[in-house]
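Every protein chain of the complex appears in place save one, which is left out.
Chain nomenclature is as follows: A and B, assigned in order of appearance, with residue numbering initiated at 1 for each chain independently.
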Amino acid sequence: MSAREAILARLARARGAGPAPEDADDRIRRHPRGPIPPSGDDPVRRFREQALGLRSDVATVTSLAEVPERVAGYLRERQLPMQAVCWPALMALDWRAAGLDVQARPARGDDAAGITGAFAAITETGTLMLLSGPDTPGTVSLLPETHIAVVERARVVATMEEAWDRLRAEHGSLPRAVTFVSGPSRTADIEQTITLGAHGPYRVFIIVVDDALAAEA
Amino acid sequence: MQVTALQFKRRAAANLHDEKLQRALARLQTKFVDARAAAIAELPDYGSIRDAAAEIRDRVLRDLDGYLRRFEQEATARGAVVHWAESAADVNRIVADIAEQHGVRRIVKAKSMVSEECGLDDALAEAGLEVLETDLGEYILQLAHEPPSHIVAPVVHKSKEDVADLFAAAHHRPRTTEIGGLCREAREVLRPRFLAADMGITGANFLVGETGSVVLVTNEGNGRLCTTLPRVHVAVTGIEKVVATLEDTTTLLRLLPRVATGQSITNYVSLLTGIRREDESDGPEHFHIVLLDNGRSRLLGTELQPMLRCIRCGACMNHCPVYQGIGGHAYGWVYPGPMGAVLTPAFVGLEDTLDLPHASTLCGECAEVCPVKIPLPDLLRHLRQRQVERHLRPWSERAALRAWAWLARHPALYALGARIVARALHLCAGRKGRLRHLLGVSGWTGERDLPAPTGRTFRDLYRARRR
Partner (left out) sequence: MRVALFVTCLVDLMRPSIGFAALRLLEAAGCEVVVPSTQTCCGQPGYNAGDRAAAAALARKVIGEFDGCDAVVAPSGSCAAMIRVHYPALFDGEPTMRAAAERVAGRTYELTDFLVNVAPLETIPGRYDGTLTYHDSCAGLRELGVQAQPRALLARMPGVVITEMRESTTCCGFGGTFSVKFGDLSAHMADNKCAHIAQTGAAAIVAGDLGCLLNIEGRLRRRGDLHTRVWHIAEVLAGDDGVCR
């Protein structure tokens, strides 16, 4: 008997003693939500508050055209290199005019900044939801020291539950990786003292835009 | 990991007098206890979320094989390979085989308590494979050749000077005790290793039955690096980690970071499903999920079943006055504190862990803070009961308890005995009214006086009063 059979048999035997289980397939099909805290009225304001609390930086702009200058200003203020990689959907923005060297490709170890979109932004915790895919390489938000995310206002949702429903509606199934990003990477392992910038980015700059991005982010 | 729980008393005594450790443990109050309180105060419906979380876990435990089958089906459909392991040795063998199968030589690893349980790192080293721990705390432990002392904050027992010494010796750079500098140093040293690794090993905080996904809850980014760059990803975890749906996962995620570290959410939550698509530029080509039993299935259907709800948050040990006094190493295995005092005997056996269920006043703080309502004091008492049934308690202890119970059922003799003891203690205490030494209870009088009784029992006084 394989380990699998032995373990499952043991579990079935133990279950036999208790009350009849509910139908697992049925629960999965219904996927009911648990209790959800109230989210308040102004989603972008709440998102901003939560994100700032996590030490992300947040800006709101009306149009996509404003984004390159905002990014340039952010990097210049912190005396960071004016170089980045980005997701293909963001290549249409005029980075050159803002003085930025941006290429649409996966990140390498020496890239200074990575610019992504986001599938959704969750106001409950100031969190970005990123989906893996051929046009949304994970390295762009992971390897560089600076992560910049362009979020469409229409994709700001109150809770992770709403994000799941959106994902099911737009994609059907999960991509290989769903990554929820809530601020700069951090560790508190040494004397429980929080230090920002562990193995992931040191800083996260989120720009909420009223416009929609041309391709799906 | 080797079990040394039989040395509990000796270690606990030593740790109580270890000033450096005591200073480190004092951090538990602000960093964990106060932080948790503030974080759950932000949830007005914390009570109902907690009820829901306990039910989410219980529901799966009532049909664990059903949910595991569903998880395996979904994961496999997405290109993952699911392995089943009865024991720690099986896990180690399976992972070594996977490494060999894929021609792996360089392994990076994120934090996994189950892998500690199995002693995976040592086993892989013996198989000639280089495994690098990348979680900062685990990396420090790897340099120090020490086990973790806490399931969430593995080096809570270490000072920044300790870390500075370890880094200076290992990295050949100038020694710094500045915490930001130490973190940056670790980042710089480990980054090239991530980029060069063939395989990433992680644990799994949860397994989602609905989608066949592995959920990783992390802060540092090392979990993402282990699962984005290397071509092979191996996730090792316990069979009890499965959760039914994405929504159930979200409910648990609402609590886990808050009660563990006081965060509303951890920096990164990753749901990993299957393997890289052909047109993707990152992600593993091979994804192996190893499911470990190692005694978990034996708890189902017993009084200890609620222990399987555990989501490894660490709240119980953070609040436990015993853990706060002695730290995690005294418990002698991977899992310390109240949850360890239950799991270690349950997994490893009662005989080798006799003191663990007794090293508690049953105060109940652990149960109060547990986000999934595990009745830890009841479970500890149950383990104590099992020890008695298996005749594992010292003869003298059994005899004393039996004598007490017998005497208490014979009121006249009891009254006589109490009268004698009351008088004797009163006389021995003399004018001071307290005793500094008392035969047979040096555990008390070592560091406390015993206030003396007034010399007459309530029973006698009451009877006298009524005449």
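Here is the rule we use: a residue touches a chain if its C-beta (ideal position, glycine included) is under 8 Å from a C-beta of that chain, and two chains touch if they have at least 3 such contacts.
Here the structure is a predicted model, which means the values were calculated and not measured.
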Going by the whole complex, the chain not shown touches B
Of B:Gly103, B:Pro321 or B:Gly349, the residue touching the omitted chain is B:Pro321
Interface residues of chain B toward the undisplayed chain are 9, 12-13, 16, 321-322, 325-326, 358-365, 367-368, 381, 383-389, 393, 397-398, 401-402, 404-405, 407-409, 411, 414, 418, 421-422, 434, 436, 441-444, 446-451, 453-454, 456-459, 461-463, 465
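Everything that follows uses one rule, which is that only the chains that are shown with their structure count from here on.
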Note: chain B sits from chain A at a C-alpha centroid distance in Å of 30
Touching chain A in the complex, chain B uses residues 24, 27, 31-32, 43-45, 48-49, 52-53, 56, 59, 62-70, 78, 84-86, 90, 134-137, 140, 153-156, 158-160, 163, 179-180, 182-184, 186-187, 190-192, 194-195, 209-211, 213, 219-222, 224-225, 227-229, 239, 244-248, 250-251, 253-254, 261, 264-277, 279-283, 291, 293, 297-298, 300-301
In the complex, chain A touches chain B at residues 2-4, 6-8, 10-15, 17-19, 21-22, 24-25, 27-28, 31-35, 37-38, 50, 53-54, 106, 109, 124-125, 127, 132-134, 137-139, 142, 159-161, 164, 173-193, 195, 197-201
